[in-house]
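These notes concern the structure reproduced below.
Of the protein chains in this complex, one is absent; all others appear in place.
Take a look at chain A:
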Amino acid sequence: MSETGCRHYQSYVKEHSYDTFRVIDAYFAACVNRDARERKAIHCNCFECGSYGIQLYACLHCIYFGCRGAHITSHLRSKKHNVALELSHGTLYCYACRDFIYDARSREYALINRKLEAKDLQKSIGWVPWVPTTKETNLLLANARRRLVRPNQTIGLRGLLNLGATCFMNCIVQALVHTPLLSDYFMSDRHDCGSKSSHKCLVCEVSRLFQEFYSGSRSPLSLHRLLHLIWNHAKHLAGYEQQDAHEFFIATLDVLHRHCVKAKAEHESKSNSSGSGSGTNSSNSSSSHCYGQCNCIIDQIFTGMLQSDVVCQACNGVSTTYDPFWDISLDLGETTTHGGVTPKTLIDCLERYTRAEHLGSAAKIKCSTCKSYQESTKQFSLRTLPSVVSFHLKRFEHSALIDRKISSFIQFPVEFDMTPFMSEKKNAYGDFRFSLYAVVNHVGTIDTGHYTAYVRHQKDTWVKCDDHVITMASLKQVLDSEGYLLFYHKNVLEYE
């Protein structure tokens, strides 16, 4: 069903075209640029009472603004005008129908204006409810069976067989499968594999895994295919030894990212091959190994930007560099300065991480401002945050003298506002609130041990994944656990 407004609006459009609507919407509802905002600020007030009003309407037949209620309706009645535009949301109103009306083409124009506004103000476009397309409606009609997910249901939970010291993989897979954005991506079947040999594609394998997790079956899964693919693509993890879960996590992201880049490049070269110049793409894809450049799903979810400011102690000149990151590794040992304090909480660790660090007289850096080698301080801050922030608590300490595991308790919160660690704190509209959704734990010593994971199954429902055994867990258990990798998900997502 397409929306065509009402017959009054149709006859209005026939007579006046869409032009008036487009201009009024662009200038007074969406305010697409500075000129529009200036005009709105100066001219857009009620012709009756002069108020800037909570809700103003603009007549689409003549030049008239009026407050909601008596002011606009008396104008429409006396002038026999029908159509007005409500300016705070940009909804059309028909006086003859006494109702708001919805017209598909007007909405398209309005959406263009909203995008222009968002671009001009460098903000994300406002939330709009999902409206299914005709194709989606037909799909829903053709597949009438629905599955209702209730709070106490186990769908989405599968145990994972241990294939011989593969708990490092199992716990990471559990954390990834329970990443809301990642499951949204794979459950909506968004991966379009360009490669002909999809059995070699890790992204296809992960896509298949999601189907397995949500198939409703309760028997444990075997991840031998995934393991084999990782062995092929990340040689340093091949073999039957115990591996580090953090290393596996980063390697998995890297392999997934590389597959996405490759699939995209193949896709493009396929569509370009009919035209001219298909050779340029392959050279691009091989050079884009460094992450943070492409727009694949892994980058969209996991890549953030770290800012590092080096301040010259002689001239106070600041040189700033940006580096992409997938996770934040935090030191747990005693600090060398400030009298050897050991961090007790995640916040402590982050404060330490983002503190200005004196680089010392042995490490003089050439200052780009005063062109001389000077002592300097270095400070990290977070330029942009990914939708999923993962923290790696460096519990395994490797030094020349001793290898040891630090088992000290580090308190971590469920809800976490990262604003204090951002580079730009004054950004009044940034929302950096995150929620914990997965915790990977290590029990044992540095040489031998076992990994388990706590994951948030549904809101306020936590489960413990210990290879093939899945048990219910309380939030307290999660928060009392030691914590090796902590996964936080952004609460409010911005749209582009």
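Quick note on the criterion: a residue touches a chain if its C-beta (ideal position, glycine included) is under 8 Å from a C-beta of that chain, and two chains touch if they have at least 3 such contacts; residues count from 1.
Keep in mind that, in the parts below, contacts and distances are computed from a predicted model.
> Quick one: the chain not pictured, UniProt calls it what, "Signal peptidase complex subunit 1", "Ribosomal RNA-processing protein 41", "BHLH domain-containing protein" or "Enhancer of yellow 2 transcription factor"?
Matching "Signal peptidase complex subunit 1", "Ribosomal RNA-processing protein 41", "BHLH domain-containing protein" or "Enhancer of yellow 2 transcription factor" to the record, the invisible chain is "Enhancer of yellow 2 transcription factor".
> If the hidden chain were put back, which of A:3, A:19, A:99 or A:417 would touch it?
Answering carefully, the residue with contact to the hidden chain is A:99.
> So which of A:25, A:103, A:117 or A:299 would be touching the chain we can't see?
Within the whole complex, the residue contacting the unshown chain is A:117.
> So which bits of chain A touch the chain we can't see?
Missing-chain contacts on chain A: residues 31, 34, 37-38, 40-42, 44-45, 50-52, 88, 98-100, 117, 120-121, 123-124, 126-127, 428-429, 491-492.
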